[in-house]
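Left out: one protein chain. Kept in place: all the others.
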Amino acid sequence: MPKLHAVSPLGYTTPHKDTVGAYAISEVTDWAMASVTARKDCGAAVKTILTKILKQPAPEVGGYCAGEIEAFWTGQSQWMLAAAFDEYEDIVASFAGIFKGKASLTEQTDGWCRFAITGPDLDRLCSLLCNIDMRGLTAGKASRTSIEHIGCFVLRSADDNMQIIGPRSSAGSLHHAIYTAAKSAPF
Amino acid sequence: MIINHPLLGPRDAAEFTYLGDASLIDRPDGMADNALPAFIDYGYLRDNNAGEHRELWFHEQGDRSWLVVTRHTVTHEITNVELASDVARKRGRSK
Amino acid sequence: MRFSAFKIISEALRGHKGWDATWRDATPKSHYDYIIIGGGGHGLATAYYLARRYGKVNIAVIEKGWLGGGNVGRNTTIIRSNYMLNGNEPFYELSLQLWEGLEQDLNYNAMVSQRGILNLFHTDAQRDAFIRRGNAMLLNGADADLLTTAQIKSRYPFLNTEDARFPIKGGLAQHRGGTVRHDAVAWGYARAASRLGVDIIQNCEVTGLDIKKNKCVGVTTTRGPIKGGKIACCVAGSSSRVMAMAGMRLPIESHVLQAFVSEGLKPLIPGVITFGAGHFYCSQSDKGGLVFGGDIDGYNSYAQRGNLPVVEDVCEGGMAILPNLGRLRLLRMWGGIMDMSMDGSPIIDKTPIENLYFNGGWCYGGFKATPASGLCYAHLLATDTPHETATAYRFDRFEKGLMIDEKGQGNQPNLH
Partner (left out) sequence: MLAGAMRAYANRWATAVGDRIAIFANNDDAHRTAHDLHQLGVEIAAVIDSRPEAPKSDNFEVLAASEVVNTHGRLGINSIDVKTPQGLRQIQVSALGVSGGWNPNIHLTCHQRGRPEWDAALSAFVPSSDLPKALYVAGAANGKMTTAAAMQDAVTTAMKIAKDCGLKPKSLAVPKTSDESASVTPFWYVTGTERGWVDQQNDVTVKDIKLAHQENFRSVEHLKRYTTLGMATDQGKTSNVLGLAIMAHTAGQSIRETGTTIYRPPYSPTAIGVLAGRSRDMDFRPIRKTPSHKWAEEQGAVFVEVGMWYRAQWFPRAGETHWRQSVDREVETTRASVGVCDVTTLGKIDVQGADAAAFLNKIYCNGFAKLDVGKTRYGLMLREDGIAMDDGAAARLAEDHFVVTTTTANAVGVYRHMEFARQVLWPDMDVQLISTTESWAQYAVAGPNARNLLRKIVDATFDISNEAFPFMACGAITVCGGVRARLFRISFSGELAYEIAVPSRYGDAMIRALVAAGEDFGGCAYGTEALGVMRIEKGHAAGNELNGTTTALNLGMGRMVSTQKDSIGAVLSRRDGLTGDDALKLVGLKPCRTSDPVPAGSHLMTKGSPIDAKHDQGYVTSACYSPTLGHHIAIGFLKSGDQRLGEIVRLVSPLTNIEHDVEVVSAHFVDPEGDKLRA
């Protein structure tokens, strides 16, 4: 029986990395992700469980909690939960027990590509890419928006560190958009 | 146009998809005796007023909320934005 | 006074002192047999054909602003009859035939230019649908021509056939389609109607409909009440507002459609071209500016002005097929109010109120329909029966399930 080897969203066997001037754009593939949506009337209970898992308060509207296990808010009573791929590849099975029917969990790991961007003045870089208020997107915030017609999540973990998460099928186009913006950045 | 999302704050209207008059919330009962005329009215007739208009927008490039936006159709001024689910519940659409 | 070559030469010699008013500005009388609400292209055409073809007299056209200031003055001037459905195609073909004889009919130069229209397609499914449509056109007596990519490349070498996200796989052409000087259409009909005795009353807004026992007997206006035999509403984007005065709700929403013009340049685009993988259409005016447009803005609006996301979308569509436009400057943009109907097709019908008639729901295809709309509406007003090419344009088609939905988008007006 053949062994199945994984490839990254950009199609490489190891994650791809680019350096453009002061910017590093790195493909990130070592997170497993699942959407967590509270069942009817379970919003508060799910937040409590998330708080337990994250070991910090569950993210509020527009929030992003970085950590070993991380989560960001994606919609009403809905979060994306992420954990190390090696440990949590079957992430839904890993967490189904703790949510005990209070939330609907759906595997999202491979639905997305993720790019970590580090470098100076990310507000201005991102303002070339999307129309959200980047100065308002401080560390610990997440927002869904559109980048060159691609629906993406933009997460801010620090002033000089952002993550852009986009649909896996458009990884090439999204990477091209970020790369071009970094190249165009006059700073 | 900027839509002041009740959860997320001001967002560019380009992130949203428009559906139409908020009366689309009031879907008739398909099993009722008068269902056919009720659905013809629901499906096809609109007030279409020049002035304040309550309408449904979907935050497609955002949190996937359906919103009821109160907007002036002449000036485009938006005076109120609510979660459509809240409005629907108030209008008696709970199961 | 008739326009003629002789008249032009003699006036040129006399310092153009002899030209008279294009139309007569009338003061409202107390009663008309026919009151047409709306002095746009359709209203003026209705008055003209009512007088000319149906021999009616004592007709008024009342306009709240200046004549031709609605959609006939704010469109992209395209004429065509490339429709697919039998409810539509005979009507639009009638319209195209009327355009072909319009200038002789009206004795007015409306600059009818049959420079052709080309609808590009980019997928096999689109090709199949266009073949179906082209066949429907031919079966209805119109003209249609299927062009291969190679033919398109040789005739329109400036189109992006090299590096396109959605390559051009062919096109459906209607060579009899083209453009008309839009303002001149309103002026031409106004002049011809005025010469037949029609009263054209500007700056006269209808403020109410005088309805007694379910019968409309007149209108109240900002210039006083006017009694009428038959009252005909013909107000495009304002349809819902006017018919609300009669207590009617319509299967119509008002939406804004933007149009754009560039700075002038030497002849580039020989006809009208439409993009099939986005929404963009373009032609070049005789003055040299590119006239182009795209989608409606997408939300109910009476604002006669547009918003930027659609500007961006239209320019993206333009650059996708005409990359050579990149440095051409956009000069001016404007918006018109479209009476978007629930199936994308118009209504020319009696209302449930006696002697009150309705013409509307033209979506953003009203300009090309102007002559046939006027003729068919006049026919309905004169005979109380629908014109043979407009039998499907009834109010009751929605309750009966007989929608005429060219785009297959259903009851969502902003998608038509």
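Labels A, B and C are assigned to the chains in the order they are written; within every chain, residues are numbered from 1.
Convention: contacts are C-beta pairs under 8 Å (C-beta built on N, C-alpha and C of every residue); 3 or more make two chains touch, one makes a residue touch a chain.
This structure is a prediction, so every number in the text was calculated from the model and none was measured.
Q: For the chain that is not shown, enumerate the shown chains it touches in the whole assembly.
A: In the entire complex, chains touched by the missing one are A, B, C.
Q: Of the residues C:Ala164, C:Leu196 or C:Ala382, I need the one that contacts the missing chain.
A: Result: among the candidates, C:Ala164 touches the missing chain.
Q: Which residue from C:Ile59, C:Ile79, C:Leu98 or C:Ala136 sits in contact with the chain not drawn here?
A: C:Ala136
Q: For the chain that got dropped from the picture, name the residues of subunit B it touches.
A: Contacting residues on subunit B, toward the hidden partner: 17, 19, 24-25, 27-31, 35-36, 39-40, 42-43, 56, 58, 60, 64-66, 75, 77, 83-85, 88-89, 93-95.
Q: Could you please point out the subunit A residues that touch the chain left off the display?
A: 1-9, 11, 29, 35, 37-40, 78, 90, 104, 106-112, 148-150, 167-174, 176-177, 180
Q: For the chain that got dropped from the picture, name the residues of subunit C it touches.
A: Interface residues of subunit C facing the absent chain: 16, 19-25, 66-69, 73, 86, 89-90, 122-125, 127-136, 138-141, 144-146, 160, 163-167, 183, 202, 262-264, 278, 287, 303-305, 311-312, 315-316, 318-320, 323, 325-334, 397, 399-403, 405, 407-411.
In this text, only the chains that are shown with their structure count from here on.
Q: Looking at which chains touch, is this a line, ring, star, complete or other?
A: line
Q: What is the distance, in whole Å, between the centres of subunit A and subunit C, each centre taken as the mean of its C-alpha atoms?
A: 49
Q: Distance between subunit A and subunit B based on Cα centroids, please, to the nearest Å.
A: Inter-chain centre distance comes to 30 Å.
Q: Give me the residues of subunit C that touch two or more other chains.
A: Nothing qualifies.
Q: Show me the residue ranges of subunit C that touch subunit B in the complex, using the header's touch definition.
A: 238, 240-241, 244, 249-254, 298-303, 307, 309, 342, 398-399, 411-414
Q: In the complex of these two chains, what residues of subunit A are touching subunit B?
A: These residues of subunit A touch subunit B: 61-62, 74-76, 78, 131-133, 143-146, 151.
Q: Using the touch rule from the top, collect the residues of subunit B that touch subunit C in their complex.
A: Interface residues on the subunit B side: 1, 12-14, 18-21, 37, 40, 43-50, 53, 55, 57, 71, 73-76.
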